[in-house]
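The structure is given below, and queries will be raised subsequently.
Left out: one protein chain. Kept in place: all the others.
Here the chain labels run A, B and C in written order, and each chain numbers its own residues starting at 1.
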Amino acid sequence: MSEVFEPKIVAFVCTYCTYAGADLAGTSRLKYPSNVRIVRLPCTGRISPMFILKALQKGADGVLVSGCHPGDCHFDHGNYHARRRWTVFNSLLQFAGVPEERVKFSWISAAEGIKFAELIREITEDIRKIGPFEEYHKLIAETGSAAPL
Amino acid sequence: MTAHNTTSGENIYRPAVMNIVATRDEAPGVRTMRLEFQDPLELEKFKQAYRTGMFGLYGIYGEGESTFCVASPETRNDYIECTFRKSGRVTAALASAEIGDLMTFRGPYGNRFPIEEFHGKNLLFIAGGIALPPTRSVIWSCLDQRDKFGKITIVYGARTVADLVYKQELEEWEKRDDVELVLTVDPGGETPDWKHRVGFVPTILEEAAPAAGNCVAVLCGPPIMIKFTLASLKKLGFEEENVYTTLENRMKCGIGKCGRCNVGSVYVCKEGPVFTAAEVSAMPQADL
Amino acid sequence: MSIQEHYRSRAKELLSSGTVKMVIGYGTGSTPDRRRPVFITSPDETDRLVLDKACRTNLSGYLLREGLLSDQKQVAVFFNLDGVRSLNILAAESQLETAQVLVLGFRIEGEEVTALQGERAADFKSLIAAAKEQRKSQPPHELQEKLEAMTPKERFSFWEAEFSRCIKCYACRQACPMCWCRRCVVDNNQPQWVNTSSHTLGNLEWNLLRAFHLAGRCVECGNCSRACPADIPLHLLNRRMSDEVQGSFDHYPGMDEAQEPVLASFRKDDPETFIL
Partner (left out) sequence: MATLLYSASLNDCIARWREDGLMVFGPSTAGGVSGFREVEDAGSLDLDLVLTRSTLKELFFPRTEPMLGYRIGKQQIETEEFIPPEGRRIIFGVRPCDAAGMQVDDALFDWDYHDAYWFRRRDSSVIFSIACTHSDAFCMCTSLGLAPDSTKGSDVLLRPLAAGNGWKVEALTERGENALSSISSLLKEGGDAPAPLTDVPVKFDLEACRRWLADPENFESRFWKEISERCIGCGSCTYLCPTCHCFDIQDEGDTYQGVRRKNWDSCSFSLFTMHTSGHNPRATQSARWRQRIMHKFNYFSLKFNVNSCTGCGRCTRECPVDMGVTETLQAISTLQR
């Protein structure tokens, strides 16, 4: 019997909104898949595209980057800067052939525990449908290093 | 996978596994570790090969390897001591390793101090800052067979009192009556209770050095100190052939392949790291 | 007078009068079809300067040579419009002052090389503005269109094959006038974000990261593609990035030296259709 594929997803989130939203999802006992590993950062402005590449390098099947809604940034405009970077990096990834389902971006506030749970569910299901990121995993395997995720 | 302690002897890039058995913080960011070979065969090979002056590549898998001298003398070759400053990726990892952790050693490589040629002579050791370790291995090699040498003088300086390394050994040497120890710190680096000298090594050396006749000098330090100290030694009448120093260049392989440590045509890893001042003078100075 | 003669005599003038201390231009290469950068410091040497349709290299990177501009003296450089744009970006990014750079401007169109009017970066503003408009209506790049039409999987294998040839010689970076970092991110090892090894994964990471770092800064001069010994169509990545910043933020890099870097600025109403 073949093993059921469990997508490995890394979420880079800002601590003020999305992390708080995830926390709320937890304290509200909302159920969402345990496939996501959350990496908490001070602000989406701190989330470099290199983080996304690193997650993929370590074997992630999907990545979520999420922070405060525009206008809500704790540091006033960190997420506006992040948005421009995402726009550019997202189109670069797609041009390079990384399917859009694999790298997602969202705004989730501290009050949106439900949105967080639903989004994680949705992303996990989407990736489950398209399967492991085999093209990338093949490249990792060629390096001889393991993908420890 | 094969366990590491089966030696194949074939792969020149494969390091030996070492147990960290002791560590000592010497100065801010500077640490000494004592390492023991996990594999007795590797220890045997080391004992056969190691002579004072040689160096090794110390490593942590996942971070890489870094080159520094073997700070322990050939007269005490059951273990390896190394002293390093935390400054890059590998040394940062080594600095956070603890007693009982494993690390790697590849070597010993390079040439040695011709200690038997020093027999019957007076010895002058000069070191600055973190460069005491390579000098220290020669000092102990000589102190461990003290009767073979004449007068021994050690001139050691650092920027500040806190930057002096091997403080316990300095105390030990100070107490011995067969060693003259001259300690100095740069002006401004002294503490209120500092009872030794204050001044730069070349200046202090000119005041404290023994006569140049029948004397060999061993000099290690940062390039700028070497430059001025060599001038002082010249003034004191030392022949370049009687002054030994070590060169330290960036290395990856340590065995003459990777191509980065050469000064002119001299591969520091194979033909060094020990050179006489005369040999260093013959190198293209712009490449140092 | 041919454009080459025109600029030779202008260079001679500039050097003899002491207006500039150096002219960076093109000279003959090791074969008849090659041109190489030359650095002229004496008015007697200006006849070494060549200007024709083979002069493609963007020379602005040389302006950042250590110490070259530190004495406040001026340097004249042969630039096409891309070159002037890269000069503006270097100024916008505080790498140099345009007051120290005198532009010997030219344009290559087919077989014809013509002089551009003006000698200061700011003189080319309207030409650059026109180039911006022109870029909006430029015909699509054939290979780029083909790629866009592929499935992600096909695109991934296309790039996988291309990047597998990369030898990590960093000629793209070294040839790029915009890659002025003293220490490149790939050379930082604490942490080591990108694999330095030249396996396909390391190559992919490197090339994507470089393309990202050039987004909104690339003037599409083509230095990287010409330098690449593995013939990887690097310009396609940069071109795609340029499309993106122009389409999404109306940003055309190198308009003038006051232009804000696109990824260091924002508008509250920037588009965000892809954000959930």
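Quick note on the criterion: a residue touches a chain if its C-beta (ideal position, glycine included) is under 8 Å from a C-beta of that chain, and two chains touch if they have at least 3 such contacts.
All of these numbers come straight from a predicted model, not from anything done at the bench.
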Among the chains presented, those that the missing one touches: A, B, C
Residue in contact with the excluded chain [from B:Ala231, B:Cys258 or B:Ala278]: B:Cys258
Sole residue of C:Arg35, C:Arg85 or C:His235 that reaches the chain not shown, by the stated touch rule: C:Arg35
Full-complex contact with the absent chain, from C:Ala99, C:Ala129, C:Ala161 or C:Ala264: C:Ala161
In subunit C, positions touching the absent partner: 29-31, 34-39, 57, 61-62, 66, 161-162, 165, 167-171, 173-175, 183, 187, 195-199, 202, 223, 226-227, 229-231
Residues from subunit A at the interface with the omitted partner, ascending: 143-146, 148
Subunit B residues that touch the omitted chain in the full complex: 1-5, 8, 10-14, 17, 38, 60-65, 87-88, 91, 93, 102, 104, 222-223, 248-250, 252-253, 255-265, 270, 284, 286-288
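One rule holds in what follows: only the chains that are shown with their structure count from here on.
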Topology of the chain contact graph, where touching chains are joined (line, ring, star, complete, other): line
Chain closest to the middle [Cα centroid of all protein chains]: C
Distance between chain centroids, defined by C-alpha means - subunit A, subunit C (Å): 34
Inter-chain centre distance, subunit A versus subunit B - centres from mean C-alpha coordinates, in Å: 50
Sequence positions of subunit C contacting 2 or more other chains: none
Per-residue overlap in subunit B, given as positions that touch at least 2 other chains: none
Interfacial residue positions of subunit B with respect to subunit C in the complex: 88-89, 92
Subunit C-touching residues of subunit A, taken from the complex the two chains share: 49-50, 53-54, 57, 70-71, 77, 80-81, 83-100, 104-107, 119, 135-136, 139-140, 142-143
Residues on subunit C engaged by subunit A in the complex (per definition of touch): 147-148, 150, 152-160, 185, 193-195, 197, 199-202, 204-205, 208-209, 211-212, 215-216, 237, 240-241, 244-245, 248-249, 262-268, 270-272, 274-276
